[in-house]
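So that we are looking at the same thing, I have put the structure below in structure tokens.
All protein chains but one are shown at their positions in the complex.
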Amino acid sequence: MRAWRDSDLWYSFTRSRITVAAASIAGVMILAAFLAPLIAPHNPFDLASLDLLDAHIPPVWSEDGETRFLIGTDDQGRDLLSAILYGARISIGVGIASVLLSLVLGVGLGLVSGYAGGRIDAFIMRVADIQLSFPAILIALLVNGVLRGILPSERQDELAIYVLVLSIGISGWVQYARTVRGSTLVEKNKEYVQAARLIGISPASIMLRHILPNAMGPVLVIATIHLAVAVITEATLSFLGIGVPPTEPSLGTLIRIGNDFLFSGEWWVTIFPGVTLAVLVLSVNLLGDWLRDALNPKLR
Amino acid sequence: MPSTRSSADFVAAEAVARHFDVSKPWLARAIERSPRVFLKAVDGVSFAMAKGETLALVGESGCGKSTVARLVVGLYRPTSGRVLFDGLELAGLPAAERARSRRRMQMIFQDPYASLNPRWRVRDIVAEPLRAFGLASGRAELAERVGALLVQVGLSPADGEKYPHEFSGGQRQRISIARALSSNPEFLVCDEPTSALDVSVQAQILNLMRDLQEQLGLTYLFISHNLAAVRHISDRVGVMYLGRIVEIADSGTLFSQPRHPYTQMLLDAIPDLAMSGREREPMGGEVPNPLDPPAGCHFHPRCPFANDRCRAETPALKQYGPAETACHAVEEGRI
Partner (left out) sequence: MIAFTLRRLVQSLVVILFVALIAFSMFRFVGDPVHQMVGIETTLEEREALRERLGLNDPFHVQFARYIANAARLDFGVSYQHKKPVTEMIGARFPATFELAMVSALLALAVGVPMGVFTGLYRDSLLSKVFMAVSLAGISLPTFLIGILLIFIFSVTLGVMPSFGRGETVDLGGWTTGLLTGSGLQALVMPAVTLGLFQMTLIMRLVRSEMLEVLRTDYIKFARARGLSNRAVHFGHALKNTLVPVITITGLQLGGIIAFAIITETVFQWPGMGLLFLQSIQTVDIPIMAAYLMLIAFLFVAINLAVDLLYYVVDPRLRLDRGAAW
């Protein structure tokens, strides 16, 4: 069935031109972001190479543009294109790490909840319901605030990325948990699980080796759509000034920095990272939408 | 209890009961003043099996026969009563000994599409009990054992590389049997192993099970609603109705001289081309709501022989000639 379904998926994929385009764009952007150290024209983190005289240079097609800096520089004299490549690397990295954290957390709790049932299930699902009644961004903000309160202030900048991943990761586990719990409730009553229980396979092993592989389909859809949400959340937190510090800017931080110069006419510092972010999120969203429809013909 | 079981019996159920709590949440109960509700899926079932014999439990769906199967192998814990396997009560054993006893009993399930994990290769499915009980050391030995098991059930060793969906229902049931045999069990519980299969395939599976029984000296507890299959494979037959055994006898006796009115009704429901000559009694009525079974003999609302005693007093299984029957009418000689 796997080979057959894969080919079916592939067929549905190639049939949708928008999806192919979205996948290509997302793929190129993610690849470029991860190869930033190799392909970026400058290293925006190398403070020695920065020259404040290079600051505020507009894109190359403007009057004062320079060919060294294709789309201009920011207030520190950083090449914006390089900064965007490195920034996208941080944004996507934080996004993927957050999605993985949510996934592990949610899938684990969902499995336990569905398989154990009873009070454990009631407790986990109660917490999930409570969290679900608040928007994820609010949860992320709160976790962020609490973590920053706990951590010593002098180490906050270096730990900022981990704080971000934790806050976004914790804010997103519920969808995974609810979905996996639903699948687990179905799977655990199937006879292959009884056959495993019969020979004394441990609950942990049954959950991980028997039920989990059968519950992963919808999880992948959620993870794709969640990646777009996580990237937006990272950008939002960084834009709000509680994300990654300006010394290692993500896309959100770049937009925040640029926002201060918007009124002096230096639009490019904000607009280019903003467009990058929007295109990235849009293409991942399109990909997720397609995946959901392709795996779930009933929902179309 | 009709008769005391000797501990020499290989498998024995002693007044085993299993009740499921199907009440509403407590808040709703408190407001609507409704009581707790229990489904008595199995309500005091006793039987004993000798080594190498096949006991079949038959009855309409919902009579509790599948629950008995799960109680016997220990998937459910009995609400009361106990199950003895080779003289030992599984539930009371320390973990190591329980694992040793578990190895000796296995189960074949009803739905060949749900009983094999769709994401596992057949060789991993068959090897799982071998791994769990540490019965094979090393990959080579494992592969060899799995191959031999697949051959034993009429498949080829190469089939181990495939996934369950590549097989038909009958072939899947063969895989299920190979898995059950992999731990060298002595006792197999078969929960409607043929009822999900095409009629043409059913006989193949039944014959395979018979051959394996002869080769390996297996003991079968065979759960089914298919009387033809039961007649084909079993030495003794127990008839269940709403959680209780109403009659239990040798296969020949039960099919030729059924005593209990319910057994007679079941047999009459089989299309009988040869016309055995016995007068057929059309018996109507539906199985009552198992949440609220009739008092006394559960069968009395559908029974043409019921009297006031049947409506008040639960009959016990007693020996009448070659059969054990739980029926006041039989006891009083009204049938």
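Before moving on, here are some points about what is shown:
So that you can tell them apart, the chains are marked A and B in the order they are listed, and the count of residues begins at 1 in each.
As a working rule, a residue touches a chain if its C-beta (ideal position, glycine included) is under 8 Å from a C-beta of that chain, and two chains touch if they have at least 3 such contacts.
Everything numeric here is computed off the predicted structure, so don't read it as measured data.
Across the entire complex, contacts from the unshown chain go to A, B. From the options A:Leu164, A:Ala228, A:Val244 or A:Ala294, the residue with contact to the unseen chain in the full assembly is A:Ala228. The omitted chain makes contact with chain A at the following residues, 126-127, 129-130, 132-138, 141-142, 144-146, 148-150, 172, 175, 178, 226, 228-229, 232, 235-236, 239-242, 255, 259, 262-263, 265, 267, 270-271, 274, 277-278, 281-282, 285-286.
Seen across the whole complex, the unshown chain contacts chain B at 25, 27-28, 31-32.
Just so we're on the same page, only the chains that are shown with their structure count from here on.
On the side of chain A, the complex with chain B involves touching residues 1-2, 190-192, 194-201, 210, 213-214.
By the touch rule above, chain B contacts chain A in their complex via residues 70, 73-75, 98-99, 102-103, 106-107, 109-111, 114-120, 125, 128-129, 132-133, 163, 165, 176, 179, 183.
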